[in-house]
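Every protein chain but one is kept in place in this view of the complex.
Let's look at chain A:
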Amino acid sequence: MGRKLLALSLLALLSIAAFLLLGTRGNWEFALTFRAGKLIALICVAIAVAVATVVFQTLCANRILTPSIMGFDTLYALFQTLLVFLLGCLGYAGLNAELKFLLELLLLGGGAFLLFGLLLGEGAQDLFRMLLAGVIFGILFRSVGNLLQRLIDPNEFAVVQGALFASFNSVNTGLLRMAVPMVVLSTALVWWRRHRLDVLALGRNHAISLGLNHRGELFFFLSIVSILVAVSTALVGPVAFFGLLISAAAHEVLRTHRHSLILVAASLLAIIALVGGQAVFERVLGMAGTLGLVVEFLGGLVFLAMIFKRGMA
């Protein structure tokens, strides 16, 4: 166990070194500062997605769900479409990035609190009722977004589309001042209560029997998940299968129930995939492909594999 985590840490460090140093020419100071900002953003996203997915899957006792089922991505997409619809291309491009980021956080956070607050009661089935409500809201948001996209002119549509693909190339490093503290604080809170996650993984009855306030814990952890999802979505756009890929890999590598280990492994794996992957795509392949595409493709394959494996078992 310790050896595996050590190996993952080394790989993560290697990815970071590769990202910072590969193909650096000219002024080192400029290159490193430029890359360091981007590096921090990628690490932020990696940890946010990894922790959010692992925690969410534990709460749902289901390894093929990701937080995106709650409809956050579609809400984000609707918001971008709405902004372009109301402000036009130029207005959208000229928006203050920090203000937009805060608005997105407020919107996604507010949506999450409404969803949990209204639908998460004392009952045993409430979590799934809430998830279903999330799915339905997701469809609603997507349909409204599609309608708006049909109404705007094709140039504006191209702008919307650009905003909706996860992009690791054009991370907005100006947002890090807000994003980093939020990710640090959220993961610290999860880490502080990591033993409770182990107990929650046993299911509702056992968690209550072992002295947890089940509804309170769900609310606590889901709130953190929604903050992490909101941060990562606002930084790079929606990523659907990346978290699934990372969580599946972490569980596969470690085969343990202890979240202290799984959370660390998932975060390291996510850093390796994002930072290492981005280094390869930017420096070695010369931007010939996009990491987002590959990650989603692999994640999709893992998702299918998990579903088929389940079907067989």
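Just so we're on the same page, a contact is a pair of C-beta atoms (placed from the backbone, for glycine too) under 8 Å apart; a residue touches a chain by one contact, two chains touch by 3 or more; residues count from 1.
Heads up, the rule we're going with is that contacts and distances are computed from a predicted model.
When the unshown chain is looked up in UniProt, the name that turns up among "Regulator of SigK", "Multicopper oxidase", "ATP-binding cassette domain-containing protein" or "Ger(X)C family spore germination protein" is "ATP-binding cassette domain-containing protein". Taking the complete complex into account, A:Arg255 is the one of A:Arg129, A:Arg177, A:Arg255 or A:Lys309 that touches the chain left out. Of the listed residues A:Ile64, A:Ile208, A:Ala240 or A:Val294, the one in contact with the hidden chain in the full complex is A:Ile208.
Across the entire complex, the residue among A:Arg129, A:His195 or A:Lys309 in touch with the chain not shown is A:His195.
For chain A, the list of residues touching the undisplayed chain reads 61, 122, 124, 194-196, 198-199, 201-206, 208-213, 251, 255-257.
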